[in-house]
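The structure's right below; bear with me while I get my questions together.
Note that this complex is displayed minus one protein chain, with the remaining chains in position.
Then we have chain A:
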Amino acid sequence: SIDMLMSSEKEEDPDVIPEDSSLLTLRIRKKNLERREETIIVDRACRQETLTYEMESHATGKRPDNPTDLIEEGELLLTLNIFYPVIFQKHKDHKPYQTVLVLGSQKLTELRDSISCVSDLQIGGEFSSQPDQAPEHISKDLYKSAFFYFEGIFYNDKRYPECRDLSRTIIEWSESHDRGYENLQSVKMEDYVFNDLSLKIGFPYLYCHQGNCEHIIMITDIRLIHHDDCLDRNLYPLLIKKHWLCTRKCFVCKMYTARWVTNRDSLAPQDPCFFCDVCFRMLHYDAEGNKLGEFLAYPYVDPGIFN
């Protein structure tokens, strides 16, 4: 009966703002809506809005098929903002980031595996003479080292024998002279879960991989897990927001995302020039696969590839 006091009795359409409202909020909103109706011809969600909304809410309320994967009460949920390393001028004021939800009981390595960065997919090497051999080794497989830096401690990924301690250089540097940093330590990433860490909210931390690809990580929120959240452990770390980056299209067809970039290309109108796979081969190689003209070609991975 308490509820009845609140809601209205008659059938009301929540989209329609009542005419004679006493609330200032509604009067202002009505004016704004009317203005929108006059100026916007088609009022529909654009792709970005749909994407944002979908990402925010797609996992809400999900329950796992397997009951052992159910998250227990009292689990902590952290919200992390991971900033892209891409630097464009237009991002000066608002650097793009992705937002990830992570459970307190998850290991740091799980977060590391879930971070998708374009530099992981880079393929090094010049392949103009052997274009078919290009996508052999992506950087992710070659350079497996990575570390997190939280509160003075470097958490290095040591799961594979190829992994090196990238933080050693930094620690040696700070110890060489009295630079004012207290003991920096280096430990193994796979031994720690988020619950073990003491973190500051809003303070920038670091994730470094590929030797020099650095991402700033900020924790924006820590809260207890809620009934309405996604309770399937397998879906975490859960990506709920990501920045939409426009991809570079092929110079020729302007339709497909660029997969090759050429330098010093006698056949191309500009340097560097981007091509999709089909256009690249059609332009630079003849029917037998011989190289035509002089150029240097590199496989290109566009930062917007994760859209």
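Everything that follows uses one rule, which is that contacts are C-beta pairs under 8 Å (C-beta built on N, C-alpha and C of every residue); 3 or more make two chains touch, one makes a residue touch a chain; residues count from 1.
By our rule, contacts and distances are computed from a predicted model.
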Hidden subunit of the complex - UniProt protein name among "SNPC1 protein", "Calcineurin B homologous protein 1", "3-isopropylmalate dehydratase" or "Cytosolic iron-sulfur assembly component 2B": "SNPC1 protein"
Full-complex contact with the absent chain, from A:D15, A:E182 or A:E288: A:D15
Omitted-chain contact residue, chosen from A:L33, A:C253 or A:L292: A:L33
Omitted-chain contact residue, chosen from A:T220, A:N234 or A:S266: A:T220
Residue among A:L24, A:V42 or A:A287 touching the omitted chain: A:L24
Interface with the undisplayed chain - residues on chain A: 2-3, 5-8, 12, 14-18, 21-30, 33, 45, 49, 52-53, 56-57, 60-61, 81, 93-94, 97, 201-202, 218, 220-224, 226-228
